[in-house]
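Subset of chains shown; positions unchanged.
Chains: A and B, in written order; residue numbering restarts at 1 for each.
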């Protein structure tokens, strides 16, 4: 399954939930927030949120800001 | 007293956390400024970076309120999504709403801004909208429920100080009950004092402090200037006048003679 993760194309074995994706990519689940196809996926939904072919995934964490 | 929703803050300076030479200097600048509110953002980061954990730990150690921004967003939709992500990570309903409309001036897009503000207020956020000094846009923001308005003084990072003081004064006159915070474009403490003298409730800064040769001392300078400006507003300043008037009493001036 091809995904666009933070603007990089990646191939990930399907099926895959958001929670599983973070695990596979070695993200610490605590300090990231996730959106799929422009829609926010709350932490509570990550286990159930199944990714689909071609999905665009944003994974962000705290950064300095002005 | 800076009023944000039902909270009250003694300090009227809000400080950005970006562009400092080192985390240590960032920390010292925050302490020197006395700020109780700092801005942060969300960015894509590699897993190896530990998700900005060390920055986030630093901020959390300082016992300040965190105001996440939506910097870099170009549409209401993007900004709304980022706001929700920020609420989850930073555990706050505050959001500094930036929806940029132009790459060169980094000017807010009033159309998308109002749209996003309305949705986020419905979603339970405390919205700090970064906007221009346009009165009608501010009216629209208030109409959709904003109790805070953050007009710019000048484009982000220019350090020009208020390019249109007249417009800032009009906003203050027309919104006596809204929390008005000048955001963006200040370069010097005198700029911050000047907007506080107009009766603004606060000032949000980043570049002018972070890019000073000595950010810590500059943070301290801005901090005092904000209080100075507020003192002047509360103290009720004299009106400027065109004719000179002696400060020293004229009566009893030596060498003065009636025959003059």
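Convention: a contact is a pair of C-beta atoms (placed from the backbone, for glycine too) under 8 Å apart; a residue touches a chain by one contact, two chains touch by 3 or more.
These numbers were taken from a predicted model, which means no experiment stands behind them.
Chemist: How is the whole complex made up, in copies of each labelled chain?
Modeler: Formula for all protein chains in this file: A x4, B x4.
The criterion applied here is as follows: only the chains that are shown with their structure count from here on.
Chemist: Which whole number of Å gives the spacing of the CA centres of chain A and chain B?
Modeler: So the centroids are 33 Å from each other.
Chemist: Under the touch definition given earlier, write down the residues of chain A that touch chain B in their complex.
Modeler: The contact residues of chain A facing chain B are 6-7, 25-28, 30-35, 38-40, 42-43, 58-66.
Chemist: Spell out the residues on chain B that touch chain A in their complex, using ranges where they run on.
Modeler: Listed in rising order, the residues are 16-20, 26, 39-45, 47-53, 55-56, 59, 68-69, 71, 77-78, 81-82, 84-86, 88-90, 156, 206-207.
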